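Notes follow once the structure below has been shown.
On to chain A.
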Amino acid sequence: SGKATEGDGKGEDAGGVKTGQGVSDKTISLGVLTDMTGVYASLGKSVTQAQQLWADQTNKAGGICGRTIELTVRDHGYDPQKAVAAYTELEPDVLGFVQFIGSPFVAAVEKRIDGQDKGLVLPQAWSANLLGSPYVRVVGATYDIETINAIDYLLGNERIAKGDKIGHVYFEGDYGENALVGSEYAAEQAGLTIVEQKIKPTDNDMSAQVAALKKAGVKAIVISAGPRQAASLVGVAAAGGFNVPVVGNNSAFAPQLLATAAGPALMKDYYIASSTLPIGSDEAAPKKLATEYAAAYPDDGLDNGVVSGYTAASLYGEVLKKACESKDLTREGVDKALLGLDAFSTGFGITHDFSDPAAPSTRESVIMKPDSKVPGGLKVVQEARVAEPAEGFTFGG
Partner candidate 1 sequence: MTTFVELLLGGLSMGSVYALIALGFVVIFKATEVVNFAHASLLLAGGYVTAVLHDDIGFWPALGVGIAGAAVVGSAVEYTVMRRYRGADHSVLAIVTIGVDILLTTELTRRIGTDVLALGDPWGDKLLTVGDITIAQTRVAAFVAAALLITVFLLAFRYTTWGVSMRAAAENPQTAALMGVRLGRVSLSAWAVAGSLAAVAALFLTVFPTPGLERATSLAALKAFPAAILGGLDSTTGALAGGLIVGVTESFATGYQSDLTFLGRGFGDLAPYLVMVAVLLIRPAGLFGTKELARV
Partner candidate 2 sequence: MTDSEKTPGGASGGAAAGHPERTVGHTGEESHPPPPLTVTDVTVRFAGLTALDSVSFTVEPGSVHAVIGPNGAGKSTCFNVLSGVYRATSGSVRLGRTELTGLAPHRVAALGIARTFQNLALPPHATVADSMLLGRHRLTRAGFLATGLRLPSAAREAREHRARVGEIAEFVGLAGDLDRPAGALPYGKQKLVELGRALCMEPTVLLLDEPVAGMTADERRRTAAVVAGVREGLGISIVLVEHDMGVVMRLADAVTVLDFGRRIAGGTPAQVQSDPAVVRAYLGESPQSAETAANEEATP
Partner candidate 3 sequence: MAALEVRALSVGYGPVRALHEVSLDVPPGGITAVLGGNGAGKSTLLRAISRTLGFHRGTAGGGTVHFDGRPLDGLGAAGVVAAGVVQVPEGRQVFARMTVADNLRAGALGARGGRKRYAASLAEVHELFPVLADRAGQRAGLLSGGEQQMLALARGLMARPRLLLLDEPSLGLAPLVAARIGETIRRINDTGTSVLLVEQNASMALRLASRAYVLEVGEVTLEGDAAELAASDEVRRRYLGVVDETAAEDADRAQESAPVLRRWTA
């Protein structure tokens, strides 16, 4: 049968570059497993468009290793079955994946990735659970580190002090629970008490949570949830005269929120920690990306998904270039190239080190604050830095 004769696709091109799955003489195929119709649609759309932009730019500039980059996109709509099916579908035909949204789905195929497939996958998720695999690599600080950095910012600015209670509102699941690990660690280090509030992505009204936190007498709130929950939380707290600072992880903000009733409150005392500079930053790289993205997708707003998608894609490009230099565009070659990458920077404020699969590529976070006047709605209030407790934090503990 046709199936039997199918080889493993390995070969060597005229220039002596070893090739494997997803690489032909003319193209390098990369997979994109995204969510543009499900719960993470807004993230998925920005990330995917930014990556498409990167691919177009790269191809215009002559491609990589004499080949054009081809992205094959599958929208799984945050449905596990579709996600796994899409992975199965694309895996034989692509070199690796520049995007994979939905950490449970990454976990679902992780055994296959580590066991046989060995293609490089860059998930758009920052859970520490994803660490440890040489093929599934998190770009940026994990949620736990990010949360430690965020709390440290409040401590550093003397918004909270030893002995205080702080609230932590977090999503059920990977994201929230990983962030909770961080906040608990930070609290332990700084002598704070955490008041937990677990919520679900379908909860949109944070009144009860605010009431509970108010009752507990917290001095600050950490939110590891979605943008809507953050907006509701901040809005309710502010309206009720419960004036405490709120810090959130990188996923807890969307610029669209600034146009809603919660907008003013968000701009008052809300902070976001993230592993990149905001798209609205004045630095060269963000500025350039912002202009180019706006030109390519004039109807769509700018947000941090654009930055993180573009960063991941650029990383993939960098790795491919290095692999090309070592004349090995197979999956092994790509993996090897990545492990050799210990100072990768695209001008978004943070330098990444990919030499240790068991650690995130950075422990630094930028702290930002909503501002409706900047594109992307965020401005920097504290440059990238590592909080002291984050330095000594060990993963999986």
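Here is how the candidates were picked: all candidates are chains of the complex that A comes from, given by their letters.
Throughout what follows, contacts are C-beta pairs under 8 Å (C-beta built on N, C-alpha and C of every residue); 3 or more make two chains touch, one makes a residue touch a chain; residues count from 1.
Computed from a predicted model, the values in this text were never measured in an experiment.
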Okay, in this complex, which of 1, 2 or 3 is up against chain A? 1
Candidate 1 partner, complex, touching residues on chain A are 37, 39, 41-42, 45-46, 172, 195-209, 211-212, 214-216, 227-228, 231-232, 235-236, 238-241, 254, 256-257, 259-262, 265, 300-301
